[in-house]
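Take a look at the structure set out below.
Apart from one protein chain that is not included, each protein chain of the complex appears where it belongs.
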Amino acid sequence: MQRFKQLALATAVAALMGVAGGAGAQVSDNVIKIGVLTDMSSLYTDLAGAGSVAAAKLAIEDSGIEKKGYKVEIVSADHQNKPDVGSAIARQWYDQDHVDVIVDVPNSGVALAINQITKEKGKAFLASGPGTSDLTGTACSPNTIHWTYDTWMLANGTGTAITKAGGDSWFFIAADYAFGAALQRDTTAAVEKAGGKVLGGVKAPLNTQDFSSFLLQAQASKAKVIGLANAGGDTTNSIKQAAEFGIVSGGQQLAGLLVFITDVHALGLKNAQGLTFTTTFYWDMNEQTRAFAKRFAPLDKGIYPTMVHAGVYASLLHYFKAVEALKSDDGTKVIAKMKEMPTDDPLFGKGSVRADGRGIHPAYLVKVKTPAESKGPWDYYKMVATIPADQAFRPMTAGGCSLVK
Amino acid sequence: MATPTPVAMTAAAGARRFALGFVVLAGVLALVPFAGIYPVFVMKALCFALFACAFNLLLGYGGLLSFGHAMFLGTAGYVCAHAAKAWGWPPEAAIAVGTLSAMLLGAAVGVIAIRRQGIYFAMITLAIAQMFYFFYLQTPFTHGEDGIQAVPRGRLFGLVDLTSTTAMYYTVLVIFLAGFAAIYRIVHSPFGAALNAIRENEPRAISLGYDADRYKLMAFVLSATFAGLAGATKAIVFELASLTDVHWTMSGEVVLMVLVGGMGTIFGPVVGAFVIVGIESYLSAGLTLGSVVIGPEWVTVITGVIFVACVLAFRRGIVGEWLAWRQRRRPGTPPDT
Partner (left out) sequence: MQALFGQLLIGLINGAFYALLSLGLAVIFGLLNIINFAHGALYMLGAFCAWLLLERLGVGYFWALLVAPLIVGALGVVIERTMLSRLYKLDHLYGLLLTFGLALIIQGVFNNVYGSSGQPYRMPDVFTGGYNLGFMFLPKYRAWVIVASALVCGGTWFVIERTRLGSYLRAATENPAVVQAFGINVPRMITLTYGFGVALAAFAGVMAAPIYQVAPQMGANLIIVVFAVVVIGGMGSIGGAIITGFVLGVVEGLTKVFYPEASNTVIFVVMVLVLIVRPAGLFGRER
């Protein structure tokens, strides 16, 4: 009997957690339930995180969808950058909590898992956070739209634009894993196509603290441009140390291949000035983007919106339009409708969604201002060039997506 | 490590108690799909429970704290996922080869690691696991941070379609129960007794003629094997294998599971795994306690607080404290392990 009690306790704990985890599920046809799956506790909290939830709320407000008789709910969760945690949440959301659409998901590993589950369950996934271009390539799905950016577009945009502007010899410092290799490969292709030369590269292990050794190699290569095929802390540390070693003042140019405005903010203009990279959104482009930023910042600890935040907002606006047009929130149908309808929103302007799920809009090559040029908080970028929408992203036929015939 | 010393009791009584507990546990878990409990959560918890039990075999009974056990979980996951996806192997073969890979890795690492004890042992395993982390990060077949995705669950023995959640659930349950029972058998075999003797007093065990290193190596390999079984099963359940499972924080997490549940107790790691996985799932969406909202961003801090609290005040863990409490109340009852 004693034994039994002990077990009963153990299993009761287990049962409680399972049940409680699934609580809150209600069947209701007229509720559009949005799941914001993001990183709230680690690397990507600043560029996505709570800001993505805020962006989703603003999208609901601005779409006026609730006034049209739809009930909209938001749930959010932290995937902790673990694909298994993320996919367990997504499965539960779809199976039990009647979530109709998942948005954001920074971190490619988690996003690919969500992409797969969303397809299995016939729901909708608006990927704003992840970078991997596989989402519209070999892993493309009729239930996923990849909105904001991808690695191919960053590599191509930055590589082409800088080479054409005279930066025709490159050296890479690449993070030594699939992501860094893909960025380096795609940038190399773009540089060579634009008539430039790649002089060499060095593979730096992930989470390297000290980049000075790699920077010295880059300096010695005499390349005009040093391409940083890395992300997050690796990027900020390499930029900071490049300033210390006088690389930029020595005449070489730094090209970031994945940089967010929060990274620039974290570095400070003194360290980041002169850095060139591609983005699809900057808050200080026009009246509408500025108005959005003014409303957004107070909701996210004063952080100005990154392109990921903007993507969450814009992709949801488009999603609501498709839902209204269809009067249904069936995932597969809504995504198909979203691909049919042209996109038009205050942040990305007019555009479209391709058959492979790629959101199409212009991209911008920007250069970080010097401290003297900056006039106020978060006034960080100078627009260098606009890459038109039809050239910004990988041609549909080159991706290997099975939806493209 | 200092754990409540298991007091000897008659083998038959112990086995009866375990059998009863085992049957109840199996029965309750078998009812999960009918009870409205979300099965994916329980599957995840079961995989981690098996992982924690494997770890407990080494820590609770062998007295060896490995701080790199994630390498076995992750290696088996990668090998299993690769076999199922790239080679198209059926799930049972993929899980088998994943488990085997963890066993071989366990043998290789064990030979190096058991040369040292205590803190050295912990640090060596941690360092070797870190090497493997970088290896998996850089090698092409794991696809870096993307992980091996869309691993097919396939058909078990060509018969059972595992894409059905229920079928998958019972498969995981059977694997867990088999692993759990096997670990119990090992602990209560002559091998387990010898291992215990070595943990209690190594020089004395050696003077009695036990080859301590050989026993420790065996324990290490067995622990790695079961950890591998857990990792391989997890890869099939979640249809993916990722860097998370080889990162050193995962090694820390399993220590926490065993610590919370009660090290050196048979049921402790199971309880610990359910608690920790439960907290992780709970907090991922935030937790509301009255007017206080604890957001998901606090998950790391809360894990840390549990660690500190367990070490300072709660060293026996949930099951261990419960056994001790019962012991105090009814001194006549033989404690079980």
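Lettered A and B in written order, each chain numbered from 1.
Keep this in mind: contacts are C-beta pairs under 8 Å (C-beta built on N, C-alpha and C of every residue); 3 or more make two chains touch, one makes a residue touch a chain.
A quick note: this is a predicted structure, and the numbers were derived from the prediction, not measured.
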| item | value |
| --- | --- |
| Touched by the hidden chain, restricted to displayed chains | A, B |
| Option touching the unshown chain, where A:Ser213, A:Asn286, A:Thr370 or A:Gln391 are the choices | A:Ser213 |
| Hidden-chain contact residue, picked from the options A:Asp150, A:Asp263 or A:Asp329 | A:Asp263 |
| Which residue of B:Ala52, B:Met168, B:Ala219 or B:Leu259 touches the chain not shown here | B:Leu259 |
| Residues belonging to chain A that touch the chain removed from view | 41-47, 176, 202-210, 212-214, 216-217, 219-220, 232-233, 236-237, 240-241, 244-246, 250, 262-263, 265-268, 270-271, 301, 303 |
| Positions on chain B where the hidden chain makes contact | 1-2, 65, 67, 112, 115-116, 118-120, 122-124, 126-128, 130-131, 134-135, 138, 248, 252, 255, 259, 297-301, 303-308, 310-312, 315 |
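In this section, only the chains that are shown with their structure count from here on.
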| item | value |
| --- | --- |
| Rounded Å distance, chain A centre to chain B centre (Cα mean) | 35 |
| In the complex, chain B residues that touch chain A | 17, 20-21, 24-25, 28-29, 32, 35-38, 40-42, 44-45, 134, 137-138, 140, 143-147, 149-150, 234, 238-240, 242-245, 267, 270-271, 274-275, 277-278, 280-286, 295-300, 319, 322-323, 326, 333, 336 |
| Touch list for chain A against partner chain B, complex | 2-4, 6-11, 13-22, 40-42, 45, 49-50, 75-85, 87-89, 91-92, 95-96, 107-109, 112-113, 116, 132, 134, 139, 176-179, 181, 205-206 |
